[in-house]
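First the structure, then my questions, so here it is.
Note that one protein chain of the assembly has been removed; the remaining protein chains are unaltered in position.
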Amino acid sequence: MTVATSDTPLARFLHAYFSSRIAVIATLVLLLLTLAAICAPLIAPQNPYDLTKLDIMDSRLEPGKVSSDGKLVYLMGTDEQGRDMLSAILYGLRISIAVGFASTAAALAIGLALGMVAGYAGGRIESLIMRVADIQLSFPPILIALVLLALSGPGVGKIIIALIAVQWAYYARTARSAALVERGKEYMEAAAGLGLSPLRIVLRHLLPNCLPPLIVIAALQVASAISLEATLSFLGLGLPVTEPSLGLLISNGFQYLLSGTYWISFYPGLALLLTVAAINLVADQLRDVLNPRLQGI
Amino acid sequence: MRKPESGATYIITGFGARAPHISGNFMHKTARNLRIALFAAGLLAMSAAAAADLKIGLSADVSSLDPHYLNIAPNINLSSHLFDTLVLVDPNGKLVPGLATSWRTVDDTTWEFKLRRGVKFHDGSELTADDVLFSLERPATLTASPGPFTSYTRQIVDKKAVDPYTVQLKTATPYGPLPLDMSSIFIVSKKAAQNAATEDFNSGRALVGTGPFKFASFARGDRVVLTRNDQYWGGKSAWDKVTFRIITASAPRLAALLAGDVDMIETVPTADLAKLKADAKFTLEQKISWRTIFWHVDQQAHRSPFVTDKAGKPLDKNPLADVRVRQAMSKAIDRKAMAARTMEGLALPASNIVSPGIFGYNDALKVEAYDPDGAKKLLAEAGYPDGFGLTLHGPNNRYINDERIVQTVAQFFSRIGIQTKVQTLPLSVYFSKARAGEFSVALLGWGTLAGDFGLRTLVGTPNPDTGWGTWNWGRYSNPQVDALVKSALSSVDQVKREGYAKQAAALALKEEAVIPLHHQYASWAMRRGLSYPGRVDEFTFAHQVRPQ
Partner (left out) sequence: MITFLIRRLLQSILVLLVMSLLVFLGVYAIGNPVDILISPDANQAERARIIAAFGLDQPLWQQYLLFLRNAAAGNLGRSFAFATPALGLILERFPATMELAVSAMLLSVLLGIPLGLFAGLRPKGLAGKTIMTASILGFSLPTFWVGLMLIMVFAVKLGWLPSSGRGATVNVLGVPLSFLTRDGLEHLLLPAFNLALFNIALVIRLTRAGTQEALQQEYVRFARAKGLRNGRIIGVHVLKNILIPIVTVIALQFGSLIAFAIVTETVFAWPGMGKLIIDSIRVLDRPVIVAYLMLIVTLFIVINLVVDVLYSLLDPRVRLAEAK
């Protein structure tokens, strides 16, 4: 292991982080995808959400074919509504990344906070939080999505809320179990003995030790959130059909997998795979670098 | 893949092992010949048995085996194998004799049905008028059902058995469609069903009918197994054993056919039709279905919930109430393109509410031609030269490609200046809201064997007392149409009845009471060596599947 050339924690962190080639590649891919997603309106050849631009006569064209008015080359083919797949993927990436990240981040924050409090405080507070988590875990995400759908119609916000509602309990449970373990350790007693306030103890001492397993789970859960959204779309409970996410594109293309028009499902699937893989590799490296117990590697 | 040869092997070794050891030359030869004969017989039996088994993949779950419990297509489909009705429906939607060989009107309000003699139930007892009367009585007793068959027995105010093979049914007022209603009530054995609860039907105890098959087993949600009724009055079917596998998701259902796990499937996903047609191992059967897909359009004069101006503000006057706007919308839809691309050939552009060949179909009505310029002109005439904003609603798991249809029509409307948004909902949410009048333009599919029935329910002026217009979401109301439909329903002379029905259809559709899109095609795919005539009512009857 080379000696750090600079003393600031940030420089040390960056050096450690970029020491792995895979992490570098993954970070680049992730940045590229995120950039593409943000700039989708600027770089996409077609706005797939604008119904006046679509032509049903152009549906299910192979990659490389040209549109009927001759102005557009469909680099990745078209789907069954005549949408350019490349544009649909770029816009879909936007929605999927937003949905995945937002719901996971929010669920992580809520779950982590509640779980740590439950584990640390114990007693009635713990029981209350854990029982609510039980209720939450038992509810099929489908039912939650359906209720939200019925009450206020489809929309990106509703899906995010449904996903948060489904996921926070996992984090809460895991955080609580980690907190239970930490609670008994000496350094916690020492901190209490020093007279530190509970908030400080929780934030500065409990949190860094509860975080590692949660980061692994969170990274996976981003993928799971995007997959869950795809599944809800597959069951007809997801986003509005005219503004498809990657998940909706994949589930739309599901029917075509056996029939030869593979591109309707294949390319969005590939995009999803890349995104999720990149996220996880980045998260892996982050966890390895941030984990106080792995400093020796 | 399970191959029948493995079974044959058992028989060979089994018989061979059991052939007795007989001493002596002559005895040896006899023993050897015996073994060969048994071997051959075994093979023959094996091959005959293997050929007479049919496995069908169904697309919807059978919820109950009680033929009178719930009026949903999968239940009716299955009950048709175990039971018969007085009047049967042929593959083209025409009424043909079933358990009744003939029917006629004695007077305007009395119908007489003559029963077929010598029909045996599965338990050997003979069908008599008592069983018919009991079966007509039974639907009303099933009060726990959310969808009972009482709609079809409602019109009968009195019934009696003139003799063991003749039944007379009285209606309150002249009622033309009674034979059609009779095609929906299955005849059960009074003896077996008299004290039976629904559980007895599901377990098979009370499943005594006159149908071409007998009950063998029912694994709810998984499969139903039936065996042949050799005493069937309509002749022995080709199949010893029929297994219905329930595979609701379409891609896995197709995969089961491709893998050989089932011999035949219904409702082939449209995406795979081309591939199956080209594959020599399979045969495809398509038939125009009774189900017509159309738009209900809110026609009340005041503000409509999902109609806005281009900026999104709700409009005070409802543009959809103007017949020119509705005509413009109809002209804007390229039905041919939609049938070819969205439905992948599995649709026939529609001009009527009922399908071609169905009672009441008016062939004088033509399919609206695609005319976007004409549509824009009409919109301008009606006072909306720049169009307006609209949201289309539809279900997303009910009709073939329903979601895609809504999106495609949205595309078409956008091109004539109607800024269109799309909202598709699962059925559980959709029907409740649509019924409550929460939508402006909503997709619906309807299948009926009688034009006057369809008109009464879909475009008849809603009236809770008479039961008219129960599915008239658009609240279309034309007293002339109502009068014509009423005349049709009360004509026991079927020719006169059809005349009235056609007139009513012409009047309603000229005013775009609903905007018809297309008739669906029902599709079946089976392994080569089987044939199926296809049915307008989309049912899959094992007794009509024939080996070639």
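Going by the order they are written in, the chains are A and B; count residues from 1 in each one.
What we mean here is this: a residue touches a chain if its C-beta (ideal position, glycine included) is under 8 Å from a C-beta of that chain, and two chains touch if they have at least 3 such contacts.
Predicted, not measured: the structure shown is a model, and the values here were computed from it.
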item	value
Sole contact to the chain not displayed, among B:157, B:172, B:219 or B:301	B:219
Contact partner of the left-out chain, one of A:45, A:63 or A:122	A:122
Among B:198, B:227 or B:300, residue touching the chain not depicted	B:198
Which of A:54, A:112 or A:178 contacts the chain that the document leaves out	A:178
Missing-chain contacts mapped onto subunit A	122-123, 126-127, 130-131, 134-135, 137-143, 146-147, 150-151, 170, 173-174, 177-178, 180-181, 184-185, 212-213, 216-217, 220, 223-224, 227, 230-231, 234-235, 247, 250-251, 254, 257-258, 265, 269, 272-273, 275-277, 280-281, 284, 287-288, 291, 293-294, 296-297
Where the missing chain touches subunit B, by residue	1, 61, 63-64, 66, 69-72, 143-152, 154, 198-199, 202, 219-223, 245-249, 251-253, 255-256, 258-261, 397, 426-429, 431-433, 435, 446, 453, 457, 464-468, 470-471
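We adopt the following convention: only the chains that are shown with their structure count from here on.
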item	value
Between subunit A and subunit B, centroid-to-centroid distance (C-alpha), Å	43
Subunit B - residues contacting subunit A, complex	250-251, 254-255, 258, 269, 271-272, 274-275, 334, 337-338, 341-342, 396-397, 403-404, 406-408, 410-411, 414-415, 420-426, 428-429
Interfacial residue positions of subunit A with respect to subunit B in the complex	51-52, 54-57, 59-60, 80-82, 146, 149-150, 153-154, 235-237, 240-242, 254-261
